[in-house]
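With one protein chain held back, the other chains of the complex are shown just where they sit.
For chain A:
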Amino acid sequence: MTSATLRLPTPLRAFCGGQDEVTLEGATVGELLRALEREHPDLRGRILDENGEVRRFVNVFVDGANARGNGGLDADVRDGSQLTIVPAVAGGSGRSR
């Protein structure tokens, strides 16, 4: 079985017990993200939308390369690969206006 490490961005760590990395089993980006949601149900809707697609303000990088445009959710993942989840962040440090 293929397993990969998922690096979680700070804004999502609160929804998975504060962990910044988790290792899960899955052979594609989609399988891994769905496994992540199963393991941490509070993450539901924050990476994948209601249609199961990656949200448009989130990018998933497989070993440093963006999965969007490179197979997306169907992109194959090698055993020991690293997925980095990076959402858009606005700025900033709290309201300054």
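Here, a residue touches a chain if its C-beta (ideal position, glycine included) is under 8 Å from a C-beta of that chain, and two chains touch if they have at least 3 such contacts; residues count from 1.
Throughout what follows, contacts and distances are computed from a predicted model.
J.: Suppose you had to identify the omitted chain by its UniProt name; would it be "Molybdopterin-synthase adenylyltransferase", "NADH-quinone oxidoreductase subunit N", "tRNA modification GTPase MnmE" or "3-isopropylmalate dehydratase large subunit"?
T.: Spelling it out: the chain absent from the display is recorded in UniProt as "Molybdopterin-synthase adenylyltransferase".
J.: For chain A, which residues lie in contact with the unshown chain of the complex?
T.: Counting only chain A, the missing chain is touched by 7, 9-11, 14, 20, 45-46, 55-57, 59, 61, 64-66, 68-69, 84, 86-97.
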